[in-house]
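Complex shown without one protein chain; remaining protein chains in place.
Chain naming follows the written order as A, B and C, and within any one chain the residues start at number 1.
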Amino acid sequence: MYRVTAEPLSADALADAVTVPEAGGVVVFLGVVRDNNAGRRVVALEYEAHAPMAEAKMKEIGDAVHRRWPAVKQVMMAHRVGRLAIGEASVIVAVSAAHRHDAFEACHFAIDRLKETVPIWKREIFEDGAVWVGLQGEAPPAE
Amino acid sequence: MYRVTAEPLSADALADAVTVPEAGGVVVFLGVVRDNNAGRRVVALEYEAHAPMAEAKMKEIGDAVHRRWPAVKQVMMAHRVGRLAIGEASVIVAVSAAHRHDAFEACHFAIDRLKETVPIWKREIFEDGAVWVGLQGEAPPAE
Amino acid sequence: MSLFARYREAVGRDRLEVEVPDGATVEQVWAALSAAHPVLARYRPHTLFAIGNEYVPAERPVRAGEELACFPPVSGGRADVPRHR
Partner (left out) sequence: MSLFARYREAVGRDRLEVEVPDGATVEQVWAALSAAHPVLARYRPHTLFAIGNEYVPAERPVRAGEELACFPPVSGGRADVPRHR
């Protein structure tokens, strides 16, 4: 399951979904909204996605995981969009494997790839403004 | 929080508990009951703990994590005891950190140490018997 | 074309049409877009392009009926290298 959703994410839901009878270890990564970036106080984040492409790219990452770690049983990824409060999960990646070492490696790989290749952007909301995160987000307004 | 409990474990509960405003990444490991061991069909597992010592050893591991990864914010571990069905979580370790790489490393370290040093034992229940897992568990009955 | 994130905000729309000659490349479609919306020109060095669900390089021709998406580097990636594959 590879999904972009406006609904709150649940680690238990994804962990349950990747748990199959022959898997002994499940590793779940949650990206959560931090209260600051480079010292500036963040009050919320807004995520926007190219949803169909994001889901297709997540599936590609899952396929790559299965090729590289044949002992991985299931991979699931969900990314939230819309406005999130501090401490809410923006992304969850869950991986099950017969043995935990593979689950750790594969989950780490998957979230690294997701952050590099999946078309999702975030905007940090401050008390006195907002800015798109990333190289272009820090540019001054264009006019 | 380092706890031995007979209650079902929740990844969300532990992930929430380690989520602090300055943490951006949370890694959760769940050990789940597999349906077989070395090809023999398992119908359930029973866990027994030296509970006060187990909680003390889990806290030692958490302390070691904080010393080794200063960027780790929170560590929590919970281990279940009693009879568990296939697919239920026997142990959950949750680690939060400012950056995900530390959270992955620290969580992996913590579960490895937990499995080596925390006094908890498991008995595999088969359709036609039961056996304590580990070197001594496979010995034939003593008389 | 479809626009996302800062590009959508800068233009004020998430979708628009541009006229280009047959056989125009992604780069030429971008040129037509940024001629119409000069606010975008400064973002070019790091712009990513996609057609359907795939990243595409700037030199790829855009065929009739294809929708080109353009957007900034993704949120978790390093922003110092434009990527396409």
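By definition in this document, a residue touches a chain if its C-beta (ideal position, glycine included) is under 8 Å from a C-beta of that chain, and two chains touch if they have at least 3 such contacts.
Since we're looking at a predicted model, the values are computed, not measured.
Listed by label, the shown chains that the missing chain touches in the whole complex are B.
Of the listed positions B:42, B:97 or B:120, the one in contact with the omitted chain in the full complex is B:120.
Residue B:50 is the one among B:50, B:66, B:83 or B:101 that touches the chain not shown. The missing chain lies against subunit B, touching residues 47-48, 50, 52-53, 56-57, 114-123, 132-137, 139, 142-143.
Here is the rule we use: only the chains that are shown with their structure count from here on.
Chain centres here are Cα means. That of subunit B falls 48 Å from that of subunit C.
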